[in-house]
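The complex appears here without one of its protein chains, the remainder shown in place.
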Amino acid sequence: MIRDTTLGAKLWAAAVWATVGFFVVNLLAMIATVVTSSFATRWLGTWLPAGWTTRWYSSAWSEFQLWDVLMVTFQVIGAVVFISGVLGVTAAYALARRDFPGKKLLVLLFLLPLMIPSMTFGIPLATVLYQTGLAGTFWGVVAANLVPTVPFVILVMIPFIEQIDPKIEAAARVFGANTFKLFVHVLLPLLMPGILAALLLVLVRTIAMFELTFLVAGPTSQTLVVALYYAVFAAGVRAVQSIDAMAVIYMVTTLVWLIIALRFVNPTQIVTRAKQQPAH
Amino acid sequence: MTIALSQFDEVRLDRVSRDFGALNALRDVSLTIRRGEFIALLGPSGCGKSTTLNCIAGLLPVTGGAIWLDKSRVDTLRPEERGFGMVFQNYALFPHLNVRQNIGFGLKMRGRPRAEIDRKVDEALSLVRLQGQEHKLPGQLSGGQQQRVAIARAIVIEPPLVLMDEPLSNLDAKLRLEMRAEIRRIHNELGATTIYVTHDQDEALSLADRIVVLRDGAVRQVGSPKELYETPAHFDVADFMGFRNKLKGQVVAVEGSRAVLDVEGARISGIVQERVTPGAVAYAAIRPDDLVVGDGGRNAIAATVDTIEYRGREFVGTAHSAGGLDFVFRSHQQVEPGSTVHLQADDERVLVFAEPVQGRH
Partner (left out) sequence: MDVLAHAPAVEQGPSLRQRLAAKGFDAVTLLVVPAAVFSLLLFVYPFAFGFVLSFEPKGGGEWLSNYRRFFSDPFLYETIAKTLWLAIPVTLLNLLLAIPIAFRVRLMRHQRLLTTILVLPITLGTVLVAEGLLNYLGPQGWFNRTLMTLGLISQPLKLVHNYWGVFASLLITGFPFTFLLTLSYVTGIDPALEQAAATLGASAWQRFRHVYLPLLMPGLAITFCLSFVQAFSVFPSAVLLGEPAGPTRVISIAAAQAAFEEYDYSMGAAIAMIMGVVQLAIVVAVLASRGLFYRGPASGAKG
């Protein structure tokens, strides 16, 4: 890598880092604002609150029925992760191992829900779910969330499965493994790191998936992020600090899983599907 | 010929050093390259040969010493200001530019007129024998053709010095021999000055006017291919130049340029390459070609045959001595594995080296 040492190059580098610093500082300050406010007794027109308290957490907990909301959230996420894992991994295996007419079309079909913003396909999807009576129910929310997550798992898993040599499966066959044994003793252990990474990413994305859940959820099938939206939307009804306390609870739920996920995946994988092979 | 390489007398590396953090990648490398020479930098991987080349090209800043082109100092210049031509290991052809644009890239960057660029690129194309391919993208070329483009691109800017970083390592064996000859032909036709990095001693021996052997970031020996092949100055250079039989022993006597070693009770005499004193531990180094099955007279050591391979005109075998020394030898007749033979070498073909200083490598 060529590093320039001229004054112009140094100024340019300084300007670039200053921009990054400005962005990061504002981002962290924004998060700190939410956290500070959630512990504030009264915070108006000063740098820091007048005093500190934790009571907003208990009031948010009861006001927003957070226990119920959290239960629904985790049930939705659990169902989404499980179903997208089963559907996604099996489909990815077929797509990685077989060439058949129409495969390209199918891959395009799986790619589209990831490229098209959820708001665009969410409205017709919600309409269909309302007409079938699924909207507002738990399974309606799960179904809507699966639309982008199943393709996501497929597209993360295809390259992962492709890099496993099919000869390993052939070898297992030769040594007498039947289909079930092949799957349990050979494929599953080999695929586990990929499945784990894909499902953790699905989990993190589903907690934060607002649009689809918002469009199809009813009062008893809201997830935390939708409840937070309604709370902010109706700001003025509740104390700001109470909403902030709820926001902190939401942040903690997300960040715990993000930290777990980052043990297994590279942060860039949350945005790009497969890390590009660094060219030698 | 209008591709006329810039005229100069010599390129001089004056105690060039390069640190990577605490690690010393290059230590006080001094070297003078005269105009028209073909110099090979030879050594095992990690010896600093590519680092040396990158320092000359300006891709890595030196951390000590200086590089001179005649009277002007170049190590402080940025790579684009040095004007040396470089051929990269993976060619580094611009994948979005066709052959003609790749070759003309350097001239275009210098803002030369279109007509001049066209003329010089045509000439470079004919020099590397790529006429008719000029509108192809690099991805459409074979490995050998890509190699030719990379060479043309480096020489068309008429550099005082052409740098080549293991340019043949990505080619298959047959193409490698062919391109080796091509590189030498182009060097001769242009009267270029070339520094060529390789880890392949055959390549260095056949191409270079002078070979610089590097090890652990330091120059171990500089000499003509013949000098290096026949009289390596150090034990590790001998090892690298194909002296595969390394007999550890004790110096019994030193007489002028000869020394006699006691190797597991056998007397082995050879030519002294490094100063040795009687009583000290030393090594006798012999090429497999020079170690033959004999009748057990002078300069012989007994060994048990492990394997024997038929190689057409002769046999090549491996053996070990009672004390655990390993041998690779040549034989005119079949010998049975398990049998004991006397391996023997001519005095003139045995080189004696002092024991390498430990902890250096």
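Chains here go by letter, A and B, matching the order in which they are written, and residues are numbered from 1 within each.
Assume a contact is a pair of C-beta atoms (placed from the backbone, for glycine too) under 8 Å apart; a residue touches a chain by one contact, two chains touch by 3 or more.
The shown structure was predicted, so the numbers you read here are calculated from the model rather than taken from an experiment.
**Q** Using the definition of touch stated at the top, determine which of A:Leu11, A:Ala50, A:Met71 or A:Ile116 touches the missing chain.
**A** Answering carefully, the residue with contact to the hidden chain is A:Ile116.
**Q** Specify the residue from the set A:Leu11, A:Met71, A:Val128 or A:Met192 that touches the hidden chain.
**A** A:Val128
**Q** Counting contacts across the full complex, list the positions on chain B that touch the omitted chain.
**A** Interface residues of chain B facing the absent chain: 57-59, 78-86, 88-96, 105-106, 108-110, 137-139, 141-143, 146, 153-154, 157, 163, 170.
**Q** Which chain A residues would touch the chain omitted from the figure, given the whole complex?
**A** 1-4, 9, 12-13, 16-17, 19-20, 23-24, 26-31, 33-34, 37, 44-45, 47, 86-88, 90-91, 93-95, 97-101, 103, 106, 109-110, 112-113, 115-121, 123-128, 130-131, 143-144, 146-147, 150-151, 154, 166, 169-170, 173, 179, 182, 204, 208-211, 214-215, 225, 228-229, 232-233, 235, 240, 243-244, 247, 250-251, 254-255, 258, 262, 266-268, 270-272, 275-280
One rule holds for everything that comes next: only the chains that are shown with their structure count from here on.
**Q** Chain A to chain B: how many Å between their CA centres?
**A** Chain A and chain B have C-alpha centres separated by 54 Å.
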